[in-house]
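First the structure, in the form of structure tokens, and then the observations on it.
The complex appears here minus one protein chain, its other protein chains still in place.
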Amino acid sequence: MSAATIISLPDQSTARIPKVNFLTKENGLLSWLLTTDHKRIATLYLISITFFFFIGGALAGLIRLELLTPQTTLMAADTYNKVFTMHGVIMVFFFLVPSVPATIGNFLIPMMIGAKDLALPRINLLSWYLYMIAGCMAIYTMAAGGVDTGWTFTTPLSTHYLNTHVISTGLAIFVAGFSSIFTGLNFIVTIHKMRAPGMTWFRLPLFVWSNYAASILMVLGTPVLAITLVLVVLERTMHIGVFDPTYGGDPILFQHLFWFYSHPAVYIMILPGMGVISEVVSTFSRKRVFGYTAVAFSSVAIAIFGFFVWAHHMFIMGISNYAALVFSLLTMLVAVPSAIKIFNWAFTLYKGSITFETPMLYAFGFMGLFTIGGLTGVFLGTTGTDIHLTETYFVVAHFHFVMVGGMLMAFLSGIHFWWPKWTGRMYPEKISQLAAVVTYIGFNFTFFPQFILGMLGMPRRYAAYPPEFQALNVFSTAGATILGVGYLLPMLYLTWSLKYGEIAGDNPWQATGLEWQTQSPPLTENFAEIPIVDHEAYDYEWLEKQTAARQQQEVA
Amino acid sequence: MDHISPVLWQFLQKWLTHFPLFPPEASKIAPQVDALFYFMVLVSLIGLTIVILLIVGFSILYSQKRHPQAVQIEGSTLLEATWTIIPLGLFLVMFVWGALIYFRVYTPPANAMNIYVVGKQWMWKVEHPGGQHEIDMLHIPVGQPIQLTLISQDVFHSFSIPAFRVKREAIPGRYNTVWFEATRTGTFHFFCTQYCGTDHSKMIGEVVVMTPDDYKKWLAGSTSGDSLAQNGERLFASLSCNACHNARPDARGPNLANVYNARLTLSDGQTVTADDAYLRQAILNPSQHITQGYAPIMPTYQGQVSEEGVIALIEYIKHLDSDYRIQQTLNTTELLPDSEGGKSAPASLAPAAQKETKP
Amino acid sequence: MNEQHELEHHVVSPKTYIIIFLALLTGTALTVLASYIDLGEWHIAPGITLFWNPVVNLAIATGKMLLVVLFFMHVKYSTKLTKLTVVSGLFMFLVLVGMTLSDYFTRAWGRW
Partner (left out) sequence: MTDSAAVANSAMAETGNSHHGEHPPYQRHHFETVDQQFDATNFAMWLFLLTEVMFFGGLFTAYLIMRNWYYQAFVAGSHQLSIVWGTANTAVLIASSFTMAMSVWSAEMRRKKSLLVYLCLTLVFGLVFLGIKGIEWHEKWEKHHVPGVHFSVESFVNPQSDPAVYNEYHDAPLAPDMAQKTEEYFFLYFAMTGMHALHMVIGIGILVFMIFRARSGAFTNGHVTFVENFGLYWHFVDIIWIYLFALLYLISRH
């Protein structure tokens, strides 16, 4: 892991960060708040979602502390309920959904396809503002006393039986939803219409494909959530509506509408992360992704099939048994494209020339943990076992494995991978490798015991639990502490590296993407002139020729 | 060992001995669920091992030190087809197997003894047909199929018995059912697993599985006097249902004798089976389904009768066959001593079992 | 460049618009009329009945929708991409409605 790296840093004694780049082009707060540059907006997003991640993380810390003992020692039951609700809401809507797309995706997609900006730069800025407004509303909700519906807003609990701030939370998510819709819409338009000459669909990096697929989900799924929340708010204010059986409504209808969005939403959360993994695995094994087309199409397949499986969250609620059958079958189908991806990544390593920098370590973490999380998803998708496992910690463990072990790992992988491009400086390699290993260990300690807890039948969303579950919960809390350290470390050393990191140069990883062929940090217009693409993605031979040609030029 | 403080030592000892990794299997369906579960664990472990082996193996074989020059490979349709079809096949096996279990859990057998469970914030009310009420407790006999008819009075709750591997949501406005057959005596936790507000985590109770004899004793000891059907009869009179539903020729409402499980023709030509759910609907939202030949004059009883009241009414209507008068005098307490001689199956006690005689 | 633009960008003539406009008004009149006539029903199988009124009603509405989409919104003259967008919108809408309703309609099957 030491000398055998592929880092090709410029000579540090003479290296300079280019004077003109998107960070230095204009100065002053206003130049940031009114910017339409996708890279600056991505930076704004990065800062804001990090903020929300740590709020959500602190709430997770409270959850784990409370669960250390079987009784409600730390806080009262309704406080606990508010804590896990806000944890879920913030982590899902204010961190994970925008995480990779709105930051890394925003930063990279125009560059990867050779465009100067997203197609609709002002809409892009608008979507950040919407996100911030929604974020403020969420913070307001917390300050004003919180909400305890659970992130799933089950009716009629949320509509008539709680007197907490359901409406402001609902509206916050509504607004955040539109932020996400606009991001997705922008990506789709950009990918369709803004590709550089020669950049055909099958020359696109896989990161673009997976973000494209996620964008489809955002555009088609999110509005349904929006209208559902509107109906909840109306029902709450007018005391009449379509979800409460007392007034002739049907609570199962709410479940249908909610999960119509929220199942596809889990693929919104994972697909961009899968894109990151494709880039990272290819770069650090210096090899074209195995079966490019299969990986590209599997993203689209996940996006499409992802819409047909939502009722697997409702197997025990009293939907028709035949409907359960169909949704279960379709769930099995949607699991297959993920398997294809995992194996294709594994085989990308075959006959590669592999190095183990931090992004790669996180990517390995992703592959292992996502496989576990995904396979346990299949346990839940199987009707017979879901009866026993649903609404227990098995589900909690499942989704933390895919969301934290999967997407969060991918996010960190991507942040490290593109950090040099973004800031022009390298992160410190050794300590970040350590952080990656720490998160991996901490993660398994935290969430693996929860599978056993779930199998034993411990229900989720319990402030207090029977003492026989304590031992495993103590393990889990201990693990969470390690995990917290693992997440705090990158925060610290990445900030440190902004000033003291080594200067990265254009292409420290010797990667093939168009974004690496421009300066770091890039110009506001991304490229000095729009590139004309004449090679496939991940074409390392092209890169070698390119480098050779450049060296020759320099010599001459 | 002496270095470890005794407190810590006790703690460790307690943990190591009270460290359940596996819930008890206490129902007929549990081993079947577990068989599938273990099959899936096995497949997952194999799959995971393959993935890890591939990653670790390739990482070692093709690390840059050993393999400085990468060989570019496009892909392999054959390989990709392999890892598409094999997981798909395995997943489909799981699907079919799981579906079989699912249908078994949610299709109660005809001879199951019916117990009503009403969830409310934050307690479970259990209503036995003999009129015994319990709160956050459920007493059942071993070796007898039990059907739970679940409903909630307010928000979603979920009735989960991990040891039996069954769980069903209790939702407002509609009956859901689940059944199980306990295979060993003992006390097991049941939980409310659907988040239902502040004291969600306090909606915990215990299932007490008893031998049939103990069960009989328990039934006798905890009866409140009247069976559910008798309560229902009283309600039927006090809500003046009998003003319309009586066997007189000029009755304004249909005769309810033998209506349970009958096929009814509605005024719009459709036919329905008058099951529990239908009867409940007929009392609370009568005009949604009008029986052919009648006017929509029945008033709604929504708000006038509690979920328990509806249950009692339904239980009463279920027993309204021609000889219901005799039935009605059947008091569980009185019956008990008789059944000891000979056919001691507790099934014969349960009113639900009596409907077996019907086609 | 502008000429090229004009060529690619089909301009629909006002005549077409007027025809569509009249067709839409006719469609409106038709649905209103149709709703006053009892069109009967079709007993597909015992317990499953199809009423013609809502079917006709929705069919006319869909016809009107198609006219607006194809002509007023120029989809008839648009790229494949636009057509695909429209079709996928309709398709997802049908998935949402159809799969949800499929749960409701199959609940009565069997014993539950």
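When the chains are written out, they are named A, B and C in that same order, and each has its own residue count from 1.
In the analysis below, a contact is a pair of C-beta atoms (placed from the backbone, for glycine too) under 8 Å apart; a residue touches a chain by one contact, two chains touch by 3 or more.
Model, not experiment: these values are computed from the prediction.
Asker: List the shown chains that the missing chain touches in the full complex.
Answerer: A, B, C
Asker: Looking beyond the chains shown, say which of A:Ile55, A:Leu157 or A:Val224 touches the absent one.
Answerer: A:Val224
Asker: Among B:Val259, B:Met298 or B:Ile314, choose the residue that contacts the chain missing from this document, as touch is defined above.
Answerer: Checking the options B:Val259, B:Met298 or B:Ile314, the one contacting the hidden chain is B:Met298.
Asker: Tell me where the left-out chain touches subunit A, residue by residue.
Answerer: Contacting residues on subunit A, toward the hidden partner: 115-121, 123, 181, 185-186, 188-190, 192-198, 200-201, 219-224, 226-228, 230-231, 234, 237-242, 247-250, 253, 256-257, 260, 525, 530, 532.
Asker: For subunit C, which residues lie in contact with the unshown chain of the complex?
Answerer: Touching the missing chain: residues 1-2, 4-5, 8-9, 11-14, 17-18, 20-21, 24-25, 28-29, 31-32, 35-38, 53-54, 57-58, 60-61, 64-65, 68-69, 71-73, 79-82, 85-86, 88-90, 92-93, 96-97, 100-101, 104.
Asker: Just checking the interface: what residues of subunit B touch the absent partner chain?
Answerer: Subunit B touches the missing chain through residues 284-288, 296-300, 302.
Note that in this section only the chains that are shown with their structure count from here on.
Asker: So how far apart, in whole Å, are subunit A and subunit B when each is placed at the average of its C-alpha atoms?
Answerer: 38
Asker: Roughly how far is subunit B from subunit C, going centre to centre by Cα mean, in whole Å?
Answerer: 44
Asker: What positions in subunit C touch 2 or more of the other chains?
Answerer: Correct list: 110, 112.
Asker: Which residues does subunit B have that touch at least 2 chains other than itself?
Answerer: Residues 106-107.
Asker: Can you list the subunit B residues touching subunit C in their complex?
Answerer: 106-108, 177, 268-272, 275
Asker: For the complex, give me every residue of subunit C touching subunit A.
Answerer: By the definition above, subunit C touches subunit A via 81, 88-89, 92, 95-96, 99-100, 102-107, 109-110, 112.
Asker: Quick check: in the complex, which residue numbers of subunit A touch subunit C?
Answerer: Touching subunit C: residues 192, 220, 224, 252-253, 256-257, 260, 307-308, 311, 319-323, 326 of subunit A.
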